[in-house]
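Structure first, then comments.
Excluded from the complex is one protein chain; the other protein chains are retained at their positions.
Every chain is named by a letter (A and B) in the order it is written, and numbering of its residues begins at 1.
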Amino acid sequence: MLGYLARRLAMTVPTLLLVAIGVFTLVRLIPGDPVQVMLGDAADPAQIAQMRAQLGLDQPIPLQFVHWLARLLTGDFGHSITDNLAVLPLILERFQVSAVIVLVAVGLAACVAVPAGLIAAWRQNSALDLAVVGSATLLLSIPSFWLGLLLLLLFGLKLKWLPVIGYVPFSENFWQAMVFMLLPIATLTMIEIGVLTRMARAASIEVLRLEYVTHARAKGVPEWLVLGRHVLPNAFAPTWTLIGLVLGHLLGGIAVIETVFTLPGLGRLLVDSIFARDYPVVQGCLLFTAVIYVVVNLIVDLCYPLFDPRVTVA
Amino acid sequence: MHARRPSDLVVVGLALACLFVMPVRAAAETVLRTRLNADIRSTDPGTNRDANTDGVVAHLVEGLVAFREDTSVGPMLAESWSVSNEGKTYTFRLRQGVKFHNGATMTAEDVVWSLKRWLDPATQWRCLSEFGPSGIARIEKIEAADPQTVAVTLDQPTALFLPTLARPDCGQTAVIHRDSVGPDGKWIAPIGTGPFKLGEWKRGQHIDVIRFDGYASRSEPRSGYAGAKTAEVDRVRFNVIPDSSAAKAGLLSGSLDVISALGVPDLDDLKSRPEVQISVTPALGLTGILFQTRDPLLKDVRIRRAIALCLDTAEIADVVMQGTARANNSALPIGSPFYGEVQTHGYTQNIAEAKKLLVEAGYRGQPIKMIANKRYGFVFDSAVLVQAMAQGLGVNIEIEVLDWATQLDRYNRGDYQAMAFVYSARLDASLSFEMLMGPKATQPRKIWDNPEAQEMLRQSMMTDDTAKRQALFDEMHRRFIKDVPMIVLFNGAELAALRKNVKGYAGWLYPQPRFWGVSVQ
Partner (left out) sequence: MRVRTNTAIGGVLMALVLGAAATAAFWTPFDPLRVNLRARLQPPSSLYWLGTDEFGRDVLSRVMAGAATSVVVALLTVTLAIGFGVMVGVVTGYLRGWTDRIIMAINDALLAFPGILLALAIMIVVGANKFGLVLALGLAYIPSVARVVRGTVLSIREKEYIEASRVIGNSELYSMLRHVLPNAVAPVAVLATSMFGWVLLAESALSFLGLGVPPPAPTWGNMLAASRPYMESAVWLGMAPGLCIALTLLGINLLGDSLRDRLDPRMAHG
């Protein structure tokens, strides 16, 4: 097991290295200059050149890459060009916000989606099934930011039940923080319910069809036991894999939700820094996201055998 | 189960009510909550900054002089000054009894120390290049003749020395206490003389400025960044809210008191709300269509002129800015003291003439690429309208939308055919021309390359004589209209939305809000 873990980890290294090179190159290919953006239209070339020299942006690109990589390996992600903050602590702080939203939303969605998908699969092709699938499909067809805006309009403005702007970190005040997070989490949850219900249903259908289920039924095991003891745990496994994939990709889509609800999350940090051409932050964010994705997939892979004893890790 | 006695319920109800009421009562502090569309860069005035940073920092620090409402320069920390030595030496008499945020009294030593710090290249002061080889003049000497007098000697006379000292984007050449930096020279926090001092700064979320009780206010009425500045609230909180719809929602729901840089599209909706008041002030920025006069197609002035003549600039300004801005074809903003009768003559719409010019120039319908961006809604909207109006003439304009950073890059390199662009405010008429003019060979970002006009510009910067400068600006304007290096459309407006209970707020020409003299009832 440990050997497998070590090997899997080792395999991620070349991937991550490629990601680092890709990120660095991509960012440098983008036209525009962080210094120009900072100094604005009133800056003259002398000022721009002076600042670029100060930031080390005038060195040859391969050299800049080597410096960046070297510092990366010591855990130093560099400093933001716009406000000189250390990148890694900044990313971690922002990541907390995004992680809370994503994890809670996916968790809540899974609680609703897995049973719903199971029931739909159990009564496949019935009116109930149609209703469940129809609703799920509808939910995932709505653009997330549109849904967010509509919810904000409804609950924030028209009904005035929830605050419209603001953010309080959990470390400060848990309940207050939850109030601000309620709408964004709700938005994401609704969409993910759509996505996960369909996946859970597909997985459940697969399992229901399997021999040991028909066998159990033939033995006369009560239906609810069949569902609860045999189908649910086994349907959960592939859903779990897909949850892993979804989690990784959610980090990208969450940028729009963070923009609508003005939350200081990782997605927005990345988008803002791309527009500001803040190279160190962009590189740091992209690299960090890639690492998270790889780690999540690794965890998912390793947990798989917990759900399906037929699968061995090696 | 016995019935509950009503008094039990009353007690419980009261207790619950107290829980809700008490937190509100406990804080009697008056807070004004406003919005920034992005976090500030740093608190070091005029160094690592952008527009938002300047706006916040202006509440904390002050310089020797400051801009008045009409863009003239007035006294702030200096009581008065005299110019001698053929215009090269400025002797400032300082005000007495001005306190820093840490309680120390301001003396000439502090002024000298601050000036020297700004002139140190390590500080990265934005206006440093103004005092370098390509600037307005070199500073030869700074000395404190006595604790209340500072003398600065330049190497040549210039009309722009005081305006440069007053520039908000250079931190107004703030006088700060030396404890603002640490023993190693690293910046800590601004210890200035302003009506507010720095409070809590939560990166990415908000920055607070707190009333400074020891503030020594001037006596003249508030005017621009000059005059009296009394803090009427205990605290101003600048919330970082990048999304304007979220900000608007915040204002309507009562979690914000002021939105200072209101976008035009939100105007209609907010105007009709009973709990909101709108403040409109003409702005000094400049929105227009730039042409690259070196472009093979657009180097023909007839084509440029034809486009200028087909536009109904008044309609564009009216639609894009929803009636808050007036059309203006002059390089000088309407708010400038040098904007006079001459400057009102621009391009009068004349489709027949425009068509004639196109035929003369032999335009055969070649596409013209005009760059625009979505970051500034009014810039984009102007581009769309210009395109539509030019279409009526048969001119084929294609809009290419780039993100702001890319467009800035293309602007700085002069790499475009046409672009819809917005210039930030320039507080002096010479600077308004200077931002557009220059030799393209060495300054590719400049729009207008005209050696005669260039010479006139140089003269306008040297002399202090208002009549002479006006004559120069008038002549430059005439040539500007004739050459059509660009089409200036309008100067825009500063819009602010405030809740009805906010009193004393007034916008002014410079696009940054002032929260002194503002109270929340």
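What we mean here is this: a residue touches a chain if its C-beta (ideal position, glycine included) is under 8 Å from a C-beta of that chain, and two chains touch if they have at least 3 such contacts.
Owing to the predicted nature of the structure, the values given are computational and were not obtained by experimental measurement.
Colleague: Of A:64, A:96 or A:124, which residue touches the hidden chain?
Modeller: A:124
Colleague: Could you tell which one of A:55, A:72, A:104 or A:140 touches the chain left off the display?
Modeller: Looking across A:55, A:72, A:104 or A:140, the contact with the absent chain belongs to A:140.
Colleague: Which one touches the absent chain: B:104, B:119, B:301 or B:399?
Modeller: Checking each option in B:104, B:119, B:301 or B:399, the one touching the absent chain turns out to be B:399.
Colleague: Of the residues listed, A:67, A:209 or A:229, which one is in contact with the missing chain?
Modeller: Answering carefully, the residue with contact to the hidden chain is A:209.
Colleague: Considering the whole complex rather than only what is displayed, give the residues of chain A touching the chain that is not shown.
Modeller: Residues of chain A in touch with the missing chain: 14-16, 18-19, 22, 26-27, 29-32, 123-125, 129-130, 133, 137-138, 140-146, 149, 153, 157, 202, 205, 208-209, 248-253, 255-256, 259, 267, 270-271, 274-275, 282, 286, 289-290, 293-294.
Colleague: So which bits of chain B touch the chain we can't see?
Modeller: 244-245, 248, 263, 265-266, 268-269, 315, 319, 374-375, 380-381, 384-385, 387-388, 399-403, 406
Basically, only the chains that are shown with their structure count from here on.
Colleague: Measuring centre to centre with CA averages, how many angstrom lie between chain A and chain B?
Modeller: Whole-Å distance between the two chain centres: 39.
Colleague: Which chain B residues qualify as touching chain A in the complex?
Modeller: My answer: residues 38-39, 41-42, 48, 50-51, 121, 124, 126, 129, 132, 134, 169, 203-205, 239, 241-243, 245-247, 249-250, 252-253, 255-256, 403-406, 408-412, 421, 423-424, 426, 435, 443.
Colleague: Which positions of chain A touch chain B when the two form their complex?
Modeller: Listed in rising order, the residues are 30-34, 36-42, 44-48, 50-51, 54, 82-85, 90, 94, 149, 152-153, 156-157, 160, 163-167, 259-262, 264, 268, 272, 275-277.
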